[in-house]
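Omission of a single protein chain aside, the complex is shown with its protein chains in their original locations.
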Amino acid sequence: MGWKTWGLKRSPWVYHVNVGACNNCDIEILELLTPRYDVERFGIVLVGSPRHADALLVTGICTRQAEPRLRAVYEQTPKPCVVFLIGACACTGGIFRHGYGMARPADEAIREIDPGAIIAYVPGCPPKPEAMIVGAVKALAAL
Amino acid sequence: MEIAAAVAASIGTLLVGFFSSWVDRKVTARVQWRVGPPLLQPVYDVAKLLAKETLVSRRALGRGFLAAPVVGFAAAAAAAAVLWLALLRPAEGFLGDLIVVIYLLTIPAIAGIYGALASGSPHAAVGASREMKLLLAYELPLILSALVPVVQAGRDPEVGATFSLGALVQFQQNAGWTLWSVSGLVAGIVALLCVQAKLTLVPFDLPEAETELMGGSVLEYSGPPLALLRLTRTLLLAIAPIYFATLFLGGMGDAASGWSWLALAGKYVAVLVLVVLVRNTNPRLRIDQAMKFFWFGLAPVAGAAVVLAALGY
Partner (left out) sequence: MSQLKNPAGAAVQSAVLSRVLSSLGGMVTEFEEQNPRRGWVRIDPARVREMARLMTDEQGARLATATGIEVRDGIDVLYHWALDAEQYVVTVKALAARPSLQIDSVGQDLPAALWIEREMHDLLGAEFRGHPDMRRLILADDWPEGVYPLRRGFKVPKTDPAGGRERKKWAGAPRPPAGPSASQPRGTRPGRTLINIGPFHPLQEEMEFFQLYCEGETVVDMDVRLSYNHRGVEELSTRLTWDQVPFLVERVCGICSHSHPWAYVNAVESLAGIQAPPRAQYIRTIVAELERLHSHMLWVGLAGHFLGYNTVWMWAWKYREPIMDILEQVTGSRIHYACVRVGGVRRDIAPDMYPAIRKAVDSIKKPMEMLTKAVLDDPVLHARLKGVGVLTKEDARRWGVTGPTARGSGLAIDVRRDDPHGAYDEVEWKVITQEEGDVFAKAVVRCLECFEAVKIIEQCLEKMPGGPIAVDVRQVPPGEGCGHYEAPRGETFHYVRSDGGAGPVRHKIRAPSYVNIPSFRASCIGQTVTDVSIILAAVDPCYSCTERLARVYDASTRRPLYGMDELLRLSRAKTERLKKEV
């Protein structure tokens, strides 16, 4: 995986997928682009299509309605790619875990179509932007 | 030998392009109180894209879809080679290479349009149609503005009107830069704006989104084809100022002398700065406004410049 990931580590383009979130994690993700955190320093750019993406930022509990969308997006993302589950909701379902709106945990949904998917968990409700940056850096370094 | 030289020219241009692309992103970041990406970021982007898989939609015309970026890149690389040939060995340029360069420089846009239409996505199709309209709009003023140095050379009985880039460069070395004449100045401004459109930079970037990559037209591309599209853009970003320098700023003097390399670098940076400045300080036009601007604004102006050149100004 060496040379393939060399570029990936230095130029991870991210696509944001909201599958049923309360917006907190989404706003904090947007904040990463603003002057205080400025993740473009790491080459991270928010792209408008999963086909251009190297990392998916998934937020939310994967509701019944949105689950097919998550699968479609994952399939549309060229591999190798990393899936970041941002926030407690994406990691485990969080406080909504036992509700009827949740289809299944997001990582299960993705592993069903790709058992070898690379998934990184960034817990928190919401995780602070610093935590997201640390999570991203760690995951990319581990590739 | 020639092929090796051409390849070397393309690679050299590419490196220059990477640098320019970084400058553009850095300036944008600074304007927004941000830090911006590191120097090698454009290289990393391309390297990363080369390592990804290529996804082709079921509905796309596969071969055309994948061939288009290759064609676009090849054309841009060839244009770079021709330009460098004219700069480094002006005496050896072939007749008509100015026309060849202009033709070659339209191919990336056409290939992009074809690729977008072949991709099968309605969004890409919308972007493609916009790009077509823009192409139709700026080609005429671009060609007219390129005629001005030709006409100026034509007035000189020793040189005669020539479409050879090399001859035009030599003419400018002797008679002074095209830009330092009234018609040349006017044509230069027109050419600069057309170049801005060719690079699909603000204020003419409607076919693409505000993000780094073109939005609509390249929506469906991924992996190596996308890398090629990126590289094509990078090449164009380097070629355009060089093209401008060749036609309007006298190109380069004796290739052996370091001083003329320095001069060329200076000209290149000046044009690049202008392009980036225009990009960062201007509004974005709607497609119909851009078309009106080129057809009814710049084209007559360029035509007038040609007339002026013929009259000796």
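Things worth noting here:
First chain written, first letter: the chains are A and B, and each begins at residue 1.
Just so it is clear, contacts are C-beta pairs under 8 Å (C-beta built on N, C-alpha and C of every residue); 3 or more make two chains touch, one makes a residue touch a chain.
The model shown is predicted, which means the values in this text are computed figures rather than measured ones.
If you put the hidden chain back, the residue from A:14, A:61 or A:82 that touches it is A:61.
Only one residue from A:19, A:39, A:56 or A:86 touches the chain missing from this view: A:19.
For the options B:9, B:51, B:128 or B:219, the residue in contact with the chain missing from this view is B:219.
Although one chain is not shown, part of chain B still touches it, namely residues 31-34, 57, 59-60, 120-123, 126, 203, 206, 209-210, 215-216, 219-220, 283-287, 289.
Seen from chain A, the chain kept out of the figure touches residues 16, 18-28, 30-31, 34-36, 48-50, 59-61, 63-69, 71-73, 75-76, 94-96, 98-104, 109, 112, 125-126, 128.
Everything that follows uses one rule, which is that only the chains that are shown with their structure count from here on.
If each chain is reduced to the centroid of its CA atoms, chain A and chain B end up 37 Å from each other. Listed in rising order, the residues of chain A touching chain B in the complex are 3-8, 10-13, 34-35, 38, 40-41, 43, 45-49, 51-52, 54, 76, 78-80. Chain contact summary for the complex, chain B toward chain A: residues 25, 29, 32-38, 40-41, 44-55, 209, 211-213, 215, 219-223, 226.
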